[in-house]
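Every protein chain except one is present and positioned as in the full complex.
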Amino acid sequence: MVCILEMKAKPKLQEPVLIEGLPGIGFVANITALHLIHELKAQRFAEIHSSSFQDLAVTTDKGATLSPLNELYYFKGKEGERDMIIWYGNTQALTTLGQYELCGRVLDLAKEFGCTYIVTLGGFRQEEIRATPQLYCAASDSETLDEALGLGTKPMVGQVFGIAGIMVGLAGLRGFKSFSLLVDTLGTHPDAVATRVTLGALNKFLKMDIDTSRVDLAAEETSKILESFGLIRNVGEEKKREEQQFRWFI
Amino acid sequence: MVCILEMKAKPKLQEPVLIEGLPGIGFVANITALHLIHELKAQRFAEIHSSSFQDLAVTTDKGATLSPLNELYYFKGKEGERDMIIWYGNTQALTTLGQYELCGRVLDLAKEFGCTYIVTLGGFRQEEIRATPQLYCAASDSETLDEALGLGTKPMVGQVFGIAGIMVGLAGLRGFKSFSLLVDTLGTHPDAVATRVTLGALNKFLKMDIDTSRVDLAAEETSKILESFGLIRNVGEEKKREEQQFRWFI
Amino acid sequence: MVCILEMKAKPKLQEPVLIEGLPGIGFVANITALHLIHELKAQRFAEIHSSSFQDLAVTTDKGATLSPLNELYYFKGKEGERDMIIWYGNTQALTTLGQYELCGRVLDLAKEFGCTYIVTLGGFRQEEIRATPQLYCAASDSETLDEALGLGTKPMVGQVFGIAGIMVGLAGLRGFKSFSLLVDTLGTHPDAVATRVTLGALNKFLKMDIDTSRVDLAAEETSKILESFGLIRNVGEEKKREEQQFRWFI
Partner (left out) sequence: MVCILEMKAKPKLQEPVLIEGLPGIGFVANITALHLIHELKAQRFAEIHSSSFQDLAVTTDKGATLSPLNELYYFKGKEGERDMIIWYGNTQALTTLGQYELCGRVLDLAKEFGCTYIVTLGGFRQEEIRATPQLYCAASDSETLDEALGLGTKPMVGQVFGIAGIMVGLAGLRGFKSFSLLVDTLGTHPDAVATRVTLGALNKFLKMDIDTSRVDLAAEETSKILESFGLIRNVGEEKKREEQQFRWFI
């Protein structure tokens, strides 16, 4: 087993937009994806396991077991709404190789479902935050960039780490249109405020009017899940991978 | 060679329970497995080599050479007793990838032998231990959880590292019933007391009456084997993998 | 996806010299390659992606997205000039395995295009630099060494790290002639002076007269690109790979 994508259903979608929402800075992407799944009543149709995910299981206070996992949900748009694929999960891959492999799998599936447009989400860490967090974008090509700038974003300057960055690059190289939507965040906690700003821009892009009043619930749920996986911790507490690997025999 | 499972015999088993007992916290799983092998006179029928095990050999005081190895033993139950597969070894894999691969191999074999139930064992590190160590459980599904709670366990809350955790997660995803049985331990030495508590719950689960009077012998033997592999050391003495890899040319 | 070489065009070349110019010490190789591409109006005909490159994307001040990438350009020589393949990129591979794989791919392509001669470039870090930086060489065989010494170089003594070193070794083992051209540099910045010295020797080797007056422009452009990828930083600021891999969830 390396990176396996398992189909649970085979929905018929029409040129869906793929929206990436894995855990990352400020957990904005992750909260957004969870909120979209809730609000749109999106349906789970695929799951992804990778041996580059963490080697542990997590238990809830009721004794249930969660594994590191990525999932794909779909939303079949009503009249005038676009179909969507929402990429959700409780982890990114732990290695560079694993990240690229994960993106490759998802891009293969996206192509298969006729997707031509990929939006990745993320936070842009800041020391201080203005009343209204600023949005930034990075895009696969100048036409897509213009579209992203039209949502009220500024061009991002710098490095976009993790899936949010790799996907835009790889998507572009494979002929997708793609932009990354990044938002100011302190990055210290699951950030509902930043998520609302992101959802505002997504609403504009999707020409929809997704309600954002329940974002705090999604932020809280995200917080619980990621805490249980040890993904929310203080900077400086970062465990080296070596330590993690040997932890079982201490 | 990556991860090879070599069959040494082909026993006929009827819906065996697979019990995992690799080295981990407090070495409870490892002692338990060794004790079961001794008491049940379980037969060795497969061995597993992985290039993710340690790259060394270990010699005994008689000059014999031991390699890092996992083994599978079987027990053919007498009337009213369940068949078992016992997963024993002197190491887990050193990398995340190796851990997932190892679990995958064992789950393939389990399926092949008609196994539908997997129990993993482990210690739960505590700073102080009560007179009677507490048992915890994590399970693949709520029905199995109820069964595990019925053995006198509390739901585990938190992360279960290593094989004990991954297996329950992967087993669940692949349609097995599975629970992990974790027991309070200081984790500083091969813990015979904690092992007896674990065996008590296993006896209840298996509806058997395996004698626990010789657990200390199994703990001592485990201690010797794991010391020779350098797996019993003080916390803080942890060698980084890099150091290990370069050790040959210092 | 591991290491993929994608052909964009299929030029007809006659025994081309392959010149390697990836980022390395003093960025001499990288500036040289960029300058050659500019001056010779070399044409891009292949790109290389590897999952051993960095897992990020980089954005420019206009919002465009750059991925870690290697590229191959060709130059069709006019009368009396040799054909060339220029190997350019914004990164080397991050792992030993990735480096070997990258070299293997390029050597396969080189063979396919009838290339028999490979020149790698690099800097040789010094604490102080003379008015005219000294050139050094390492070669696949004694005949090629003589040719390299004839360009005004001294034999290099010591280790040649990275692509510049591996390629000469692997090229020799696979029957190519190959030398590495290394030049004194402080290594602290994209070094235009050292690059001019390198270009002088290349001109002699190629029996050409490539203008070096615009080297500073190439150095500046290189500086911008590599800064955006985080490849120009102070010694001591070096991030460990582990930190990089986990950066997405801090």
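List of remarks:
Labels for the chains are A, B and C, by order of writing; each one numbers its residues from 1.
The rule is short, and it goes like this: a residue touches a chain if its C-beta (ideal position, glycine included) is under 8 Å from a C-beta of that chain, and two chains touch if they have at least 3 such contacts.
All values derive from a computational prediction rather than experimental measurement.
Taking every chain of the complex into account, the omitted one touches B, C. From the set C:T95, C:Q134, C:N203 or C:S223, the residue in touch with the chain omitted from the display is C:T95, counting the whole complex. One chain of the complex is left out; on chain C, the residues touching it are 23-25, 92, 94-97, 99-101, 104, 137-142, 145, 148-149, 155-163, 165-166, 168-170, 172-173, 180, 187, 231, 235, 238, 240-242. Residues touching the missing chain, restricted to chain B, are 1-2, 49, 51-68, 94, 228-230, 240, 242-250 (touch as defined at the top).
Note that in this section only the chains that are shown with their structure count from here on.
Listing every chain that touches chain A and chain C alike gives an empty result. Where the sister copies chain A and chain B meet, the same residue numbers recur on both sides for under half of the interface positions. Superposition on CA atoms relates chain B and chain C by a rotation of 180 degrees, given as a multiple of 5. Across the assembly, the mean Cα position most removed from that of chain C is the one of B. Averaging C-alpha coordinates per chain places the centre of chain A 36 Å away from that of chain B.
Of all residues in chain B, none touches two or more other chains.
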